[in-house]
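Shown below is the structure under consideration.
Here the complex is missing one protein chain, while the rest keep their positions.
Here the chain labels run A, B and C in written order, and each chain numbers its own residues starting at 1.
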Amino acid sequence: MAVITVERKPLTFLERTYLPQIAGGLKTTFKHLIAPKKTLEYPEQRPAIPVGYRGVPTLVKDPNGREKCVSCQLCEFVCPPKAIRITPGEIPADQADRAHVEKGPQAFDIDMLRCIYCGLCQEVCPEEAIFLQNQFSMSGYTRAEMVNHKDRLYELGGTLPDAHHKWDKKKTAEEHGNAH
Amino acid sequence: MNLKPETLSKIDEVITHYPTKRSATLPLLHLIQEDVGHLPPDTSEWVAAKLELQPINVLEVITFYPMFRQKPIGRRHIKVCRTLSCALLGGYKTCATFEQEFHTHLGEVSPDGEVTVDFVECLASCGTAPVVMIDDELHEKVDCAKAKQLSDQIKAEAQKR
Amino acid sequence: MIAPAKPDLVTVNIDGQEIAVPKGTNVIEAARLVNVDVPHYCYHPKLSVVGNCRMCLIEMGMPAVDPATKAPIMDPATGKQKINWIPRPQIGCGTNVSPGLHVKTISPMVKDAREGVMEFLLINHPLDCPICDQAGECKLQEQATGYGRGYSRFVEQKNVKPKRTQLGPRVTLDDERCILCSRCIRFSKEIAKDDVLGFVDRGSYSTLTCYPGKKLENNYSLNTVDICPVGALTSTDFRFKMRVWFLKQTNVIDTESSVGANTVVWSREGTIYRITPRRNDEVNDTWLADSARVLYKAVKAADRLAATETIEALVARAAALFKSTPGAIAIVGSARSTVEEQFFTRHLATALKASAHLVSRVGQGDKLLISADRNPNVRGALVTGLIKTLPAQQLTDLAAQIDAGKIKAVVAINEDLAAAGLTAAQLAKVSIVYLGAHANATSAAAKVVFPTLTVFEKSGTFVNQQFRIQKTLKAVPAAAGATDDLVVLAQLVAAAGGAALPAELGSLWKVIAAEVPALATMTFANLPETGLVLDATPYAALPFVEGETLHYKPAQPAVAAATA
Partner (left out) sequence: MFDFYFEIPLVIRLILQGLAVIMVIFPIAGACSMAERKVAAWIQDRPGPNRATVPWVAWIPFLGKFLQRLGVFHVMADGGKMMFKEDSLPGHVNKFYFVLAPIVAMVPALTTVVAVPFGAYFDAAGKLIPLGLAPLDIGMLAVFAVSSLGVYSAILAGWASNSKYPFLGSVRASAQLISYELSMTLAVLPVFLWVNAPGTEGTMGFARVVEFQSQPGFLGGMWFGFLMPISAFIFLVALFAETNRQPFDTVESESDLVGSFHTEYGAFKWGLFFVAEYSHMIVGSGVFMLLFGGGWNPLPWVSLATAVDFLGTFLPFAHAPLFVGILSIAIFMGKVLAMIFFFMWVRWTLPRFRYDQVMKIGWQKLLPLSIANLLFYAIAIALIQK
């Protein structure tokens, strides 16, 4: 690679005194001093949340109100700051509309003091059960308050349209599949 | 197991044909099915005890072969071929005719207890398709009309009894 | 499995590498010797070969010879002998080596074959990895990354089979995941000798079933879960508890009996989730009894002891007790302690000029992995010199001495004196210093109680029935309020006026090597994973109670029945 010597223009005397530049700078800042302000005044004005925004991670339910998470713990595994903690549990066979997937989370905690909003949990979720949604402001008075438990996560997450209909598919398969 | 004495003697005789007792499993099952008409649930254990096997070994054989029946069947067993030649020449219709005639469904005993209709794999007479086997008797070129005729014949025979 | 080099070696060529392997080795094992992995599902080195999964297909060929002259036919292009490749792939598990055999495990044909097999295996597979406990150690998952298609061409309905069958009290079956490899059936038949599993129906309807009315409930049923290459058989105890990739594996020794089966303890953040066998072809092959897999529950048991005082305060009280009863102290050591603890126990006995007793436990051996002697380390006590003769099941001697008033204090280490035959009155007559992990009659009666650790919380060694010294490692941190037995014993020895002993295993083994002739050349760190067999001849005359088990034949007829 050739070395290109850049010819530096020698500074004039005035430039070496800094003074014209300082005057120019003062002029610029003065213009801004009287220019209209560009601040978004937050609590009153709310920012428009762009599509794909990564806010607080939440758990979502399918359109029939069933939890989608099967507690595979991949999000717990992938979470870089180890903010997610899941206790897996079995879905009892007597829950007719859910029994086709045997596993669900018994407890699902996300420590929002640890969460870095990276979105890897959403990306890794094979069931599309965890989403980083629009909420961006979390606060609390104690550390314990900053841990989102399962019911809170579902409350935040709500229900999202589901293109996969996992439970229904499982149920259909069980009813109409190639049984003996 | 309530087997006829001649079946029991045949069984004892058959076992001696094989170098290992295990090999007699299939002949034994055939003999029992001939005798009882099907293989009742305790067959596995009875045969296993007879051949010094575990019951699961016999159960595996029973469930593997479709010719072994685990449920009772009617007095006559109608087997309609469903393989290619027969299917092309109306095997399905033939089968449906039998079902209608005896008010039954595939694999079930008809309400009068007379027949069981089965849709089975190739009966090895593709040139005269569709073919039907009633008990051990082969009937060739059984179209709907002939099926009706065969049914009537069976019904008549049943009436006579 | 390959036996150590025998004279009749056969030279084979695997992917261009020449290797000499014993006659009778199959291609999978031969390939393993040259670090070539041949994927397989149904083949298991300890079970018979059935060749029904078809995953281990390889290409093979033999050097060409002229049929008439038997002269080798040379390939002019390479200048080597021409190879006649068989045009169709062969299964590696069912193919034994023969001289000059050539094998290709990486060729377009092999790859095609594997991809085809994978596609068939996955046709009816439910693909529910997110909820499957096998995920992470599933051969199907592993091979799917290498040979899977990535999408399905199967547009028909999948087969539906029972999802949660209880095969037995400890094993749950998900039939949809089963790939019909029959490993579990072969294990039940060949190893456990409890032939209750089988396939019923045929074709794609084939289903693994337990014979109606029977259950898979032998004490080795969980081995079927271990060898199941997919998630069809899962342990009911471990089911849905934790994903395996979170678990830390620690090599531990099973303390259930003197077999000393090698195990792996799987734990996460101080909680043990399961115990599985670790392959040791001299001890337990790849098997483990079900009863050994629940021992971890002792770690978090409700009756764990926890100290209310500092260890120093407890030691001071024990020392005062020792001073008040000079010459009238007995020590009840344990054949369940590690070699190191028994070594310390011997030092304590010497320092206190006390007699050392041990308690024997004898049960019924199952001729496989549970021996008659339910103490894991009787031979360790012999080797360290803690005892000279085999222990009895009841402490009748000690009881007599207590009744006679000759013994005023007893140091009980990991042994419940009440269970060993002492009455409550006898316990009340003596001052007891108790070391143990769990509460019992002795700890209740004891003057000083040192809460100590379970085997999962400490490292050490055990000497099994073969006089094989094996090391066990600390799987989880010590429970709160409990102290390492070695630390307690070292302080007690010091308090009793004995030598200063290091409680850290590295330095301790220098002391042990110096004092115990049988262990003179060993260090803890250098002890091999498979253990080291010690010289048993000095103890040949002792009437050990073990009967025959896997890889062990007693030197003399068992006397279990006589002592039981």
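As a convention for this text, contacts are C-beta pairs under 8 Å (C-beta built on N, C-alpha and C of every residue); 3 or more make two chains touch, one makes a residue touch a chain.
Since the structure is predicted, the reported quantities are computational estimates derived from the model, not experimental observations.
Visitor: Which shown chains does the hidden chain touch?
Guide: Its contacts among the visible chains are A.
Visitor: Which of these, A:T5, A:T29 or A:S137, touches the one chain of the complex that we don't see?
Guide: A:T29
Visitor: Touching residues of chain A against the unshown chain: what are they?
Guide: Within chain A, the residues touching the omitted chain are 22, 25-26, 28-30, 32-39, 41.
Note that only the chains that are shown with their structure count from here on.
Visitor: Take the average of all CA coordinates in chain A, do the same for chain B, and state the distance between these two points in whole angstrom.
Guide: 64
Visitor: Specify, in ascending order, the residues of chain B that touch 2 or more different other chains.
Guide: In chain B, no residue touches two or more other chains.
Visitor: Taking each residue of chain A in turn, which ones touch at least two of the other chains?
Guide: As it turns out, chain A has no residue touching two or more other chains.
Visitor: Please output the residues of chain C touching chain A within their complex, sorted ascending.
Guide: Its residues touching chain A are 128-131, 135, 156-160, 163-164, 201, 204-205, 239-243, 245-246.
Visitor: In the complex formed with chain C, which residues of chain A make contact?
Guide: 70-74, 76-77, 88-90, 93, 101-103, 126-127, 173-174, 176-180
Visitor: In the complex, go through chain B and note every residue touching chain C.
Guide: Touch list, chain B to chain C: 41, 44, 54-57, 59-60, 63-65.
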